[in-house]
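Okay, so here's the structure we're looking at.
A protein chain is absent from this complex, but the other protein chains hold their places.
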Amino acid sequence: MQRPSGRQPDQLRKITLTRQYTKHAEGSVLVEFGDTKVLCTATIEEGVPRFMRGEGRGWVTAEYGMLPRSTGTRMGREAARGKQGGRTVEIQRLIGRSLRAAVNLEALGENTITIDCDVLQADGGTRTASITGAGVALSDALAVMKERGLLPDADVHPMPNMIAAVSVGIFDGEVVLDLDYPEDSAAEADMNIVMCEGGGLVEVQGTAEADPFTEAQFATMLSMAKKGISELHDLQKASLEG
Amino acid sequence: MQRPSGRQPDQLRKITLTRQYTKHAEGSVLVEFGDTKVLCTATIEEGVPRFMRGEGRGWVTAEYGMLPRSTGTRMGREAARGKQGGRTVEIQRLIGRSLRAAVNLEALGENTITIDCDVLQADGGTRTASITGAGVALSDALAVMKERGLLPDADVHPMPNMIAAVSVGIFDGEVVLDLDYPEDSAAEADMNIVMCEGGGLVEVQGTAEADPFTEAQFATMLSMAKKGISELHDLQKASLEG
Amino acid sequence: MQRPSGRQPDQLRKITLTRQYTKHAEGSVLVEFGDTKVLCTATIEEGVPRFMRGEGRGWVTAEYGMLPRSTGTRMGREAARGKQGGRTVEIQRLIGRSLRAAVNLEALGENTITIDCDVLQADGGTRTASITGAGVALSDALAVMKERGLLPDADVHPMPNMIAAVSVGIFDGEVVLDLDYPEDSAAEADMNIVMCEGGGLVEVQGTAEADPFTEAQFATMLSMAKKGISELHDLQKASLEG
Amino acid sequence: MQRPSGRQPDQLRKITLTRQYTKHAEGSVLVEFGDTKVLCTATIEEGVPRFMRGEGRGWVTAEYGMLPRSTGTRMGREAARGKQGGRTVEIQRLIGRSLRAAVNLEALGENTITIDCDVLQADGGTRTASITGAGVALSDALAVMKERGLLPDADVHPMPNMIAAVSVGIFDGEVVLDLDYPEDSAAEADMNIVMCEGGGLVEVQGTAEADPFTEAQFATMLSMAKKGISELHDLQKASLEG
Amino acid sequence: MQRPSGRQPDQLRKITLTRQYTKHAEGSVLVEFGDTKVLCTATIEEGVPRFMRGEGRGWVTAEYGMLPRSTGTRMGREAARGKQGGRTVEIQRLIGRSLRAAVNLEALGENTITIDCDVLQADGGTRTASITGAGVALSDALAVMKERGLLPDADVHPMPNMIAAVSVGIFDGEVVLDLDYPEDSAAEADMNIVMCEGGGLVEVQGTAEADPFTEAQFATMLSMAKKGISELHDLQKASLEG
Partner (left out) sequence: MQRPSGRQPDQLRKITLTRQYTKHAEGSVLVEFGDTKVLCTATIEEGVPRFMRGEGRGWVTAEYGMLPRSTGTRMGREAARGKQGGRTVEIQRLIGRSLRAAVNLEALGENTITIDCDVLQADGGTRTASITGAGVALSDALAVMKERGLLPDADVHPMPNMIAAVSVGIFDGEVVLDLDYPEDSAAEADMNIVMCEGGGLVEVQGTAEADPFTEAQFATMLSMAKKGISELHDLQKASLEG
């Protein structure tokens, strides 16, 4: 088997994390997984949603969108159609859940961080790129909160472990890492995996496209994802230290 | 560890499948997983969505809803609020994808089957009950199609393998099968697994609620789910033969 | 004239009222008028709508829905279409108005009871079945309120008279009671009547489908409805005592 | 009993019908029931709704709206709120049904007439004024259709009988005709009646506001409405001949 | 060049301002620019929008709508379509901005005046007629506020200068004033100008329809508009004194 991009089966695309990409947000990261480019911004706001008020905990939530021509053919603008599609809703719920798993909500005080992931250019893997970039943007926003004295207890780290995500799938019968669009659209199975720095699993979402996959294939995918996420964690760390 | 219901860790709730529960639909199954009761109806309609026209293949799709007072406290009616919530959208997409994986769309001709899964009473696991009941309702509808001569090739079986789903999770530190509401709301991790009769994996959706889960836990959950789904497949078969 | 069902002109369908049909709601009644099956649940909530706050009175309201395949051909799901149709709005307003006419709102304190009427299977007369079943569900919920000490004055009965409804119409030139779907869809006139136990009229909604109807026909319809509702009141009473 | 306006119990308000009130519509009538002023326009359009195509029959439908400050306190504009309220939907369905009962849809050919009833000033009875004015606007539009040769058979009259509507109610214990706003808001019962010229009943919609009403009261209301509608029919005829 | 109406290039249509056209609103003006007829009502309400609370200033806002058959062919009702079109939104924002420029918001106290401009009949220039009529309705509402003691400081005039608007355009190569529909639909350029009584410019909105226009044309248009608005101010004054 030959990947369309010529990559090794377990090889990530070129990953770039550009912090402070825009000037207004408390965290602003352009994440690139090859030709997939997502702008992740983090916004700090006082207060929490109604159902959490008075409990002393914070909240982290995410929204996701694609620019209409981030894709090969133009998609209708969701704002113009008057509603977010099912895929959008699914993805932003996944991003939000993943980030909350990485954060100690008690340590935030009654503040909300909203992560916006907007896809400028899509080439497969926008949700995993979003989570990986959002992790860094969130970390930057938490540093701003610390600086501004918004964290109730300076000794408790609000994000003990970094978080990242990658896709794995079965392409042309073989397990491959970090699918780009040509692979994604022809894959037999597709799995998105979110992991914390220590190796703990946060989300596993696998879908058979045509035929079901076996437990053995599943195990191979999981192990390859683990390797990829470990590399992403290193890149995140380098970016935050850079 | 003691499960609130007193069940063994790998024990399903009492499962009931009542076919022909209502009279109009081509397939109509009331599925009960303990106190969770979902009415699954299958509707045959001529034609397919616009993006598929002229390709000679059929389509299977699903919609999901909860009656406002199927739950402990009343939820606002989605029709009155003017939009389906994110959870509803996620679930109905999962049901639809799962069913399509079990069906040979080519064998349907240009016809659409819509499965409606409406929760009459909720007690945890409504999505897995929905898929399990929908599998049977779909099978009934396909038999109606065969009778009516709507299948283009009488020799090709449109649903080669039955499909079922179950949840597994980590409750009080231990892996348990088929979580009911008291377990679900306190679980540390929750996974929904959809499998075909032969044991192939169709969907795996695992989420860590608080702390990440390990690969070992993951493997235990997968294996317990496999056992549970095998029992569900037996019950489906018995129901269809009954 | 022969009714399609073989019933006498002034004969109701078989009526069944099953209380405690689901477990969460404070009142939960499955009402069956022949093949028409409606699940009526009553939910008690603290507080009243904004326009009534501080007046010390309670509120009773209703919502109505049909499962997509409760009918012979599938109807689009209102939640998916993003709005309730005109017929739905009309019916739920009628149910709510009728129930409020039977209840002493002052006796409720500032609490709201919401009645959800969801049609599981339709065969004509869903609105009259809904009102009849809702009367019983409401009565059960009021008993729960009494038990929980939510009624401000234990000596004032919040629902002095039971309420029920029935349809009458002109089918094949003759006045008939409690029309089923085959009659309803071919009727020359259709009237829904809501009455209190003592015989007082609460709502009268008559519509000529093709030709106008005469005052004499109108009088016959009214008198036949009165007889039918009296039987429904007996069945409601028996159910509540059972 | 003294009516707030000093009218006799069976006395209509001053009724005015002004034809050709605006210049674009095929029928355009300003109808005034005292201070209630409604502009009724009729629009002829080729074609019928999808569900009727190819049957050779026409369609008549109605829409209703109130200008935001047609009332004592401003109501939110429905276009700005993004949806028509339940009362609006109920009223426009009533107007449409009533007009269709007066028209021979076969005689229209596959054309649609839309009646818009827009309330410029409200003082009670806007729905009965709307139906009464719409009857005249519809008649004017049908004359235009005849002139333009749009009616398939010149010998079949498309609107054999004129149609009108009036309200009756119980105010201060007594039955009164054509309630204005001060009466309407204090009435014990309220009934809207639509009749054809020959005296046939088209719609009867009675509602008890506080206590139920008796059959005897009902009969008195019906008879008083009959007298009022007969006067309205005379005024409509005079207007059309004027 | 000959204008379709036979008017001189710098001649307004016949302008009429009828105050107290309806009885409920605090200001109610029917404004007619030839066959264009707009009902402008002003409503006084306590309080201001959330973003202004506690600042002691008032607010003026406008809403605009067209009756469905105010035009040559029927337009869909915006309330039924569930949203206001882009043109509607643009126009009501223009009206609101213009009126606020004429009013001293500090002098209003924390009160809101809402101007509704509803087009009964359209023949070009509905937005300029709306602003001109709204100026008078607003002036009437302010007089009511003064009478009712709602203005915090009786010595500060809340509307120092009257406001009016007119269109100018290039029709058949020549600059013309106050375009009616036949001119408007064939104009090469179209400009709406809003001015205060003293001659100050409040809004200038010019659009080239086909070819761009020159600065010289622009200057001619501006000067002709100035003349027209000065006549409108005289008519407004006469109306308010009448």
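In this document, chain identifiers A, B, C, D and E correspond to the written order of the chains, with residue numbering beginning at 1 in each.
One rule holds for everything that comes next: a residue touches a chain if its C-beta (ideal position, glycine included) is under 8 Å from a C-beta of that chain, and two chains touch if they have at least 3 such contacts.
Source: prediction; values computed, not measured.
Note that of E:Arg19, E:Arg57 or E:Lys83, the residue touching the chain absent from this view is E:Lys83. Considering the full assembly, A:Gly72 is the residue among A:Gly6, A:Gly54, A:Gly72 or A:Gly173 that touches the omitted chain.
For chain A, the residues touching the chain absent from view are 22-25, 28, 35, 37, 39, 41, 43, 45, 63, 65, 67-72, 74, 77-80, 82-84, 88, 114, 116, 118, 120-122.
For chain E, the list of residues touching the undisplayed chain reads 83, 86, 89-90, 92-93, 97, 101, 191, 195-196, 198-208, 210-215, 218, 222, 226.
By definition in this document, only the chains that are shown with their structure count from here on.
Interface chain C/chain D: over half of the residue numbers present appear on both copies, so the contact uses mostly the same residues.
Rounded to a multiple of 5, the C-alpha superposition of chain A onto chain E involves a rotation of 120 degrees. Inter-chain centre distance (chain B to chain C, centres taken as mean C-alpha positions): 33 Å. Under the contact definition stated at the top, the residues of chain D that touch 2 or more other chains are 83.
Contacts between chains trace an open chain of neighbours here, each touching only the next in line.
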